[in-house]
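With one protein chain withheld, the remaining protein chains of the complex are depicted in position.
We call the chains A, B and C, going by the order they appear; numbering starts again at 1 in every chain.
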Amino acid sequence: MNLEAIKSEVEANVPGCRLEMVANPSPSDQHSLRSDAEHAVAVAIVLRDAANLRFDFCSNVTGIDWPSREVSEKVKVKKLVDGVEQEADEIRKTVVPGCLEVVYHLFSVEKKHGPLVLRMRTQDRDAGVHLPSLTPVWRSAELQEREVFDLFGVVFDGHPDLRRLLMWPGFVDHPMRRDYVDPDDYEYEPTAHDEVLRRAQQHRGDAGGKQLSEAEGG
Amino acid sequence: MSTAIVPTAHFDLEPMSEPGKEQLLELAMGPQHPSTHGVFRMNVVLYGEQVVRLKPVFGYLHRNHEKIAESETYLGSMPYTDRLDYMCSITNNWAYALAVEKLAGIEVPERAEYLRVITGELTRLQNHACLIGFLMQDMGSSGTPLMYAFREREKILDLFESLTGARMMCNYMRFGGCRADLPAGWLDQARKVVADFPRFLDEYEQLLVSNEILMDRTQEVGVLSRELAVSAGISGPMARASGVDYDIRKVDHYSIYDRFTFRVPLGSHGDVYDRFMVRLLEMRESVSILEQAMRDIPAGPIVDPRMKVRGFRPKPGEAYGRIESPKGELGFYLVSDGSPNPYRYRVRPPSLINLTVLEDLCVGRNVGDIVAILGSIDIVLGEVDR
Amino acid sequence: MVGEGILKGMAETARNFFGSYVSKDRLTTVQYPEQRDAQIEAARSFPFLVYDGADWHDGMRCVACQICEKECPPKCIFIEKSKDKKPDANGKPQFYPATFNIDISVCMSCQICVEVCPFDAIMMDVDTDLSTDDRFGGLLLDKQRLSKSNEYFNAIHPTEAAAVDARLAVERARQEAKAKAAAEAKAAADAKLTAATPAQPASGEPR
Partner (left out) sequence: MTHLALLAQQLDQIFVLAKHWLLGFVPAGAQPLFSAVLSVVPVILAFPLLFAITTWIERKGLGRMQNRYGPNRVGPFGLLQPLADGVKSLTKEDIVPLTADHAVHFLAPILLVSAAFMDYAVLPIGRNMVIANLNAGVLFFFAVGSLMELAVFMAGWSSRSKYSLLGAMRAIAQMISYEVPLVLASIVVIMQAGSLSTVAIVNMQAAYTGIWPHWFVFTPWGFAGFVLFMVAATAESNRSPFDLPEGESEIIAGYYTEYSGFKFALFFMGEYIGMFATGGMAITLFLGGWSAPFAFLTWIPSYFWFFAKLLTLIAVFIWVRGTLPRLRMDQLMNLAWEFMLPMTLLNLLTAGAWHFMSAGLLRWFVCSTMVVVPYILLSRGLKQRKKFQIRTYHFSE
């Protein structure tokens, strides 16, 4: 099924929705549609119910963290050097704002086609992490959206039971974010070397650390 | 137009102890419990023995496999996939290899595809046989069917050991092929195991299929409707027991499954008995696939010669690859940013997603039914919690 | 009739009960410490370091390139490169690992170190009787405990070892040929050089 056709079909059915095609440069040839958050539920319902689409099977729901990053690109700039216009390279740095992205992989059990990759992006990674939940459309998103909430911190509005799934209820951070730092609160298994040993030594203070390194380093 | 079935809101065990609800018994089944198949917990509210509410609690085995994989090379995650569903490491390897091959556009030589099918279907045989054993164990049959299953599984694990070097943590697939070629005499040994397997299945059927207690315990118990199964993303034998005709081997035409003739058994009731029977029948189909694959296996290279072991860097992009693992649809979603490590590595765990409907299946049933239903879903906590 | 399936099942268990006394196929248990299954050639437990010749230190193939350390998924290998060089089995001076530790309480027997090693220096062992009461010290193997001879490797994995030996022999022959050619070329060049400038002082002498 052609992605263009799907896009135009959905746009015809959901007035005002902003769909964007996201190209995938890899050989997998799985291109995706990015929907805006407001119309996502309506888009999802169309995808599920439209007679020739029937994406009734939401297989995979996951998040991707895109922290804000600096992109430096070389731009040719025309400059006036000594009154003569010259082309010169200039490195221009732009900050691409970070966001959290949620990806849905849709298949159709009835028509046996797929995957259709549906994506949504949050506004930023701090306060604007709200996205509409698609659990009312596909029940299979229930646990997986909980997992994305747990590990990435995307808040799904309209999810019936949004709690942490894998981490315990008192946990505060979101471990799958790229900038997540391990808390220094658990017992390190003593190992012979590497990062873990260093942190174990830090964690236990010098005395314990020394003993450890003597016991295992030699 | 189908409508999604929305789950009930969550409950805490404590606030249930309010006046007017003294009749209810709140019970935490697990994390240490003989039939939760690992460290899994179900918070159950009982009226007498009847289940009023049930909420699963996950995460006791969580090790953030996905985060670990982000700091490993692509190859470095391969042995970790063994530990997802530790009953069937080979299909896990396969799904991951398939996803990476999609991501990087790698071709797999023909012989390697046959090796994958043979080992993958052997994995399915041993997983289904053991699952039925576990299910019977959960229903209190003193482990007899389980021991028969283990007896047969042992032979399959011996095959795995002589091929891959390990019985359970096989780490067998590589991007663009398999790691090791068949040792001398392996095929003959495998043919013998596969030829003996139907005899074991006959024995199993004799022991179980017509047993009145088993039928009484499983028929019309934990009925999963077709609509809910599709909506909740249920896959694998559990979905097929509910009549969903969806076998990824047939739908995606991945690997070389198109070359084999096999049938997909479908249930019509969607209860525990159907799930049990669908697995039993699927084993017979797997035996037939194995016979065909071992008859047709060609000679040739087992890995794409252009693949290097070190320094594998796929181009930026993303791919979702999935296979029909014994538990259901096992998918890997990979995002590459051109570095040697995946930018994002996601496992689509069939065990976890099949648990979505646990409460729907259990409410109104007895405590004894919970374990039978849970057993029939076929979960492995290594995969549920990752 | 109710009870038929139950009786069928009971007949099946009875058949297995008596079958376990007559059929080896039904009673597959191996009485472990006394009986053991035949060693499967492809089996693997934990890595070891291969050395050629008689002395483990002199014959060690490892050149401390640290690829395995980098590629090891659970990061259980710890290598420190030596400051000096020692001649390897071919007589070529090479670095060697000053420290080579494998923490087998962390190792998950995945065999990736073996696959990535360009020198065939690390191989998988088959020994599984490794229990110890010293959890940390006893399971951290140093290079002396890790070193095992090429003969041992040939004994446990004959097929693989033969392939490795053949490959190494080819490599060695090639290197020897190359060295020979280089020596000849050098000799020829030297001869030319001496012929051209006969009255040069010995090289390296300060002026």
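Following the convention adopted for this analysis, a contact is a pair of C-beta atoms (placed from the backbone, for glycine too) under 8 Å apart; a residue touches a chain by one contact, two chains touch by 3 or more.
Treat the numbers as computed from the prediction; the structure is a model and nothing was measured.
List the shown chains that the missing chain touches in the full complex.
Visible chains that the missing one touches: B, C.
One chain isn't shown here. Among B:L207, B:I248 or B:A319, which residue touches it?
Hidden-chain contact among the options goes to B:L207.
Pick out which of B:E113, B:D138 or B:D360 touches the chain that's been left out of the picture.
Of these options, the touching residue for the absent chain is B:D138.
Which residue among C:S20, C:S45, C:S82 or C:N154 touches the omitted chain?
With C:S20, C:S45, C:S82 or C:N154 as choices, the missing chain is touched by C:S20.
Over the whole complex, note the residues of chain B touching the chain we left out.
Here the touching residues of chain B are 25-27, 33-35, 46, 48-49, 136-144, 147-148, 151, 207, 209-217, 219-220, 245, 247, 250, 263-269, 273-274, 277-278, 281, 366-371.
For chain C, which residues lie in contact with the unshown chain of the complex?
On the side of chain C, residues 1-3, 6, 9-10, 12-14, 16-17, 19-21, 26-29, 31 touch the unshown chain.
Note that only the chains that are shown with their structure count from here on.
Quickly list, by label, the chains bordering both chain A and chain C.
B
Using mean Cα positions, find the chain sitting nearest the overall protein centre.
Answer by centroid distance: B.
I need the residues of chain B touching at least two other chains; which ones are they?
Expected reply: no residues.
What positions in chain C touch 2 or more of the other chains?
Residues of chain C touching two or more partner chains: there are none.
Touching residues of chain B toward chain C in the complex: what are they?
Counting only chain B, the residues touching chain C are 72-73, 75-80, 82-83, 144, 148, 151, 154-155, 158, 161-166, 169, 171, 179-180, 183, 203, 206-215, 309-310.
What residues of chain B sit close enough to touch chain A in their complex?
1-2, 4-10, 58-59, 62, 64, 66-67, 102-105, 228, 230-235, 244-246, 251, 314-322, 329, 331, 333, 335-336, 343-344, 346, 348, 352-353, 355-357, 385-386
Mind pulling up the chain C residues that touch chain B in the complex?
Counting only chain C, the residues touching chain B are 2-6, 8-9, 11-13, 16, 26, 28, 40-44, 67, 71-73, 108-112, 115-116, 124, 159.
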